[in-house]
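Heads up, one of the protein chains got dropped from this complex, but the rest are sitting where they should.
Up next, subunit A:
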Amino acid sequence: SVSTQDPALHGQYSTQVSILSAMELIWNLCEILFVEAAAAGPLLLRLLDWVRLHVCDVDSMVREVLGSENPSKHKLFWNVVDIFVLQGRMDEARHLLSKEATANPTSMNMYKILDDLMKKMPVPTLGNTQTLTELELKWQHWHEECQRYLQDGTFASNPHMESICKILLGDEDAILEKKELMTTWYHFLVTRLLYSHPTVKPMELRFYAQSSMDLFLGGESSPEPLDMILMAAFEFEMHQVIKECSIVLSNWWFVAHLTDLLDHCKLLQSHNLYFGSNMREFLLLEYASGLFSHHSLWQLGVDYFDHCPEYGRVYLELHIERIPLSTEQKALKVLRICEQRQMHEQVRSVCKIMAMKALRNNRLGSALSWSIRAKDAAFATLISDRFLKDYCERGCFSDLDLIDNLGPSMLLSDRLTFLGKYREFHRLYGEKRFPEAARLLLTLMTAHIAPCSFWMTLLTDALPLLEQKEIIFSAEQTYELMRCLEDLTAGNPDKQKFQEDDVETTKVEMLRLALARNLARVIVKEGTVEGS
């Protein structure tokens, strides 16, 4: 956002940066108080780190002062020293003060004393090198020493140093004077704790927090949402923190993840909400559902649902069916997710949608490919019927590249098998392999691979074979054909109509004639085999 030229965009980015900073602030505090559950002693150190990291940006001011020729003469010099002290950064403060001392030899004495006090200040340490009681004792002595120096008027001639000494003593007014530098009440809180109650216990924080906020704001301004959230954290009201964040933030991202973290640390009592799932799952479900409306983040939503043991799967099933399948590639990704989770219904549903789309666009090969993926025999039958219909209407097959190359997928549905075999028949016929073609044709009918509606067409296809000069059908086969024909005509319920239809009747008659003639020829032929 630093680099954006466009002011509107800049404004937008700054807002987002500030929201993100606020989130980081809250998150880190929650980590310190809830997750790490820092105890008295380390607690203060953590809070100091927190303030230094998040609350004010002193670096630019520091750079400016240090970079100048005469740092101690810089107008912001004392501001920098003060902020170092307020943040407990003693070494850095002392370093700067030494510059002042060298520049101003008259204050050398004062400087030495102050420097010594700052060096000796007892602070909590990590690890077990001292107990809290030891620390408190040491601190008490140090505090009294500072008190003595102040009362003796050691720093009387230098107001800046005197103010620093007062801060070291935890004088609230002195600290409050530096309000502008601290900028926030929680910085004030931590500074106060550093210089008056370094061994503060976690449960005591709430009192100090409340009073700090009151003193800092001083009735001039009212607390903002961020302040309320932080206050709730200091009061260890986890649910309140979550609730306030939910109200203020525009999406569930922050709250869902924070709750998840707290839940994993076993810090949230499982509050059963009205519909049975717990708060963590509820928030994760909400967040993930939000992701699903995004054109590419839905894939992340899947992972979130996977981690919701109670309702995750149901939500996933519902959401995944509603992803717009704009391209085949997207559909394939959705399918892969469903297959990995054994969501068979959704697999079938997605494949059916894609197959229907393909069918409507006359992409029969694509439609078949989708049915194969879903192992959807019914749809494969539908597609085969389409092909057959096309054939009947046009007299030739469309999409031969598909039908000729069905391979094992032919077995997916009977109708598809028939289609493949029927095409094979035509191929054999085209290659003049008549006996094989004839055998295949017969098998199609006798093995009931062909649907009854197609028998007439098949028998009609047999005609040219019957009319050939050489005999193709054996007697046995001819009898079979005749039987098929009779089955067909006998089985027809609407005999009346059938007989009146001229074309149909002619066809049947021609067939009967051809069959009879063939039978005659073949009987003779077969009868004379044993001849000369």
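Heads up, the rule we're going with is that a residue touches a chain if its C-beta (ideal position, glycine included) is under 8 Å from a C-beta of that chain, and two chains touch if they have at least 3 such contacts; residues count from 1.
The definition used in the following text is that contacts and distances are computed from a predicted model.
Trainee: The complex has one chain missing from view, so what does its UniProt entry call it, picking from "Phospholipid-transporting ATPase", "serine C-palmitoyltransferase", "NUP43 protein" or "dolichyl-diphosphooligosaccharide--protein glycotransferase"?
Mentor: "NUP43 protein"
Trainee: Among A:L364, A:L428, A:L441 or A:C484, which one touches the chain that has been omitted from the display?
Mentor: Only one of A:L364, A:L428, A:L441 or A:C484 touches the chain omitted from view, namely A:L364.
Trainee: Can you work out which residue in A:I19, A:M228, A:L332 or A:A475 touches the chain that's missing from view?
Mentor: If we include the chain that is not displayed, A:L332 is the one touching it.
Trainee: For the full complex, which residue in A:D59, A:D173 or A:D401 touches the chain that was left out?
Mentor: Checking the options A:D59, A:D173 or A:D401, the one contacting the hidden chain is A:D401.
Trainee: Taking the full complex into account, find the residue in A:S409, A:T446, A:S474 or A:T489 that is in contact with the omitted chain.
Mentor: Considering all chains, including the one not shown, the answer is A:S409.
Trainee: Which candidate, A:K75, A:K266 or A:H295, sits in contact with the chain we can't see?
Mentor: Final answer for the missing-chain contact: A:H295.
Trainee: To test your reading of the contact rule: which positions on subunit A touch the chain that is missing from view?
Mentor: Per the touch rule, subunit A residues meeting the hidden chain are 295-296, 299, 326-330, 332-333, 336, 360-366, 368-369, 372-373, 398-399, 401-402, 405-409.
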